[in-house]
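Up next, chain A:
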Amino acid sequence: GGEEAADNTESGDTSADGASEELEGNVVIDGSGTVYPLMSRLAEEYMINEQPNVSVEVSRAGTSAGFEKFLAEDGTDFNDASRPIKDEEKAKADELGIEVMEIKVALDGLTIVVNPENDWATELTAEQVNDIFLGNVTKWSEINSEWPDEKIQTYGPNENHGTYEFFYENILEEQDLVGDINLQQEYSTLVTLVSEDVNAIGFFGFGYYDSNKDKVKAVGIDFGEGPVEPSLDTIGEEGPYANYTRPVFTYLNVNNAKEKAQVYDYALYIAESANDFAGETGFAPIPDEEAQAQVEAIEALQ
Partner candidate 1 sequence: MLSKLDQQQYTKRMNNRIRKNSVLQSVFFLSALFGLFVLAILIIRVVTQGFGWIDMDFLTGRLSTDPERAGIMGAILGTLWVMIVVIPVTMIVGVGTAIYLELYAKKGKFQASIQTNISNLAGVPSIVYGLLGLTVFVRLMDLGNVVLAGGLTLSLLVLPILIVAAQEAIRAVPSHLAEASYGMGATKWQTIQRVILPAALPSILTGSILSLSRAIGETAPLTVLGIPALLIPFPNGFFDTFTALPMQIYYWTLDSSLVAEYANLAAATIIVLLVLLFVLNSVAIFIRNKFQHRY
Partner candidate 2 sequence: MSVVMMENKMTVQLNQEKEQSAGTAIEEKDVVFNTKELNLWYSETHALKNINLSINEKEVTAIIGPSGCGKSTYIKTLNRMVELVPGVRTTGEITYKGKNILDRSFRVEDLRTQVGMVFQKPNPFPKSIYENIVYGPKIHGIRNKKILDEIVEQSLKGAYIWDEVKDRLHENAYGLSGGQQQRLCIARCLAVQPDVILMDEPTSALDPKSTLKIEELIQQLKKDYSIIIVTHNMQQAARISDKTAFFLNGEVIEFGDTNTIFTNPSDSRTEDYISGRFG
């Protein structure tokens, strides 16, 4: 529904927000670095096309660190998250009297990447991926005797990132990762690391793979019905890459949205327009019905 949505925004200037007055003030967003490209893109478009007097500040402390800023007095208005909010976090929100609303902004496909010169592990089964990251196998040759007798080097984003948590909780089912995995804070570092290590295998969000196709190669994952490569078409909660698909969110401080018109307006904008920019920032859009439901939920806040 990308094309349709694009039309929407262009006319959005006059129609959707035509009624709303000129807004001012600022909207403060922090949270996941994974979601940052999409959110910064949205923020920019919003400031250029919708409300030039509103300042949307996007920071990128990471999902957990972001929640800590979000769940605080005078906290941020939105927190981008690459995983759903946790129970502790919910509890904290209740404690502080913050009403939190989850907005699903896009879908990310966890992408397993290898070095471009790796011509053997182009396809792996989901179990093999688990074996590698759990440390059950340490050499390529242990997976397939024809593969090199070299140590597998594992890489990933560190615990600061929702991507890690998704991988740990949903894919590895909370078993500890291999001890010598190289976890990094910065994705740029990760990309470089994998691109320079023939025996590297790593995982990160689809967006980072998408922008670095010249440096890293995605591994097709066999979930039982043949290998699937992540792409905007395969990623989806119902799609063939569903097992490795996760939604990414932004969490809205509803109290702030009720108090500040610009926060409310921006929340609405996110819900309406996220799908338009998902593709170009490396995410798959969420189904239109779901998007529409979110718009209505936000509108109901007023």
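How these were chosen: all candidates are chains of the complex that A comes from, given by their letters.
Here is the rule we use: contacts are C-beta pairs under 8 Å (C-beta built on N, C-alpha and C of every residue); 3 or more make two chains touch, one makes a residue touch a chain; residues count from 1.
No experiment lies behind these values; they were computed from the predicted model shown.
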Numbered candidate touching chain A, per complex, among 1 or 2 | 1
Which positions of chain A touch candidate 1 when the two form their complex?
-> 26, 28, 30, 36-37, 40-41, 43-44, 47, 55-61, 69, 74, 186-188, 190-192, 207-208, 211-212, 282
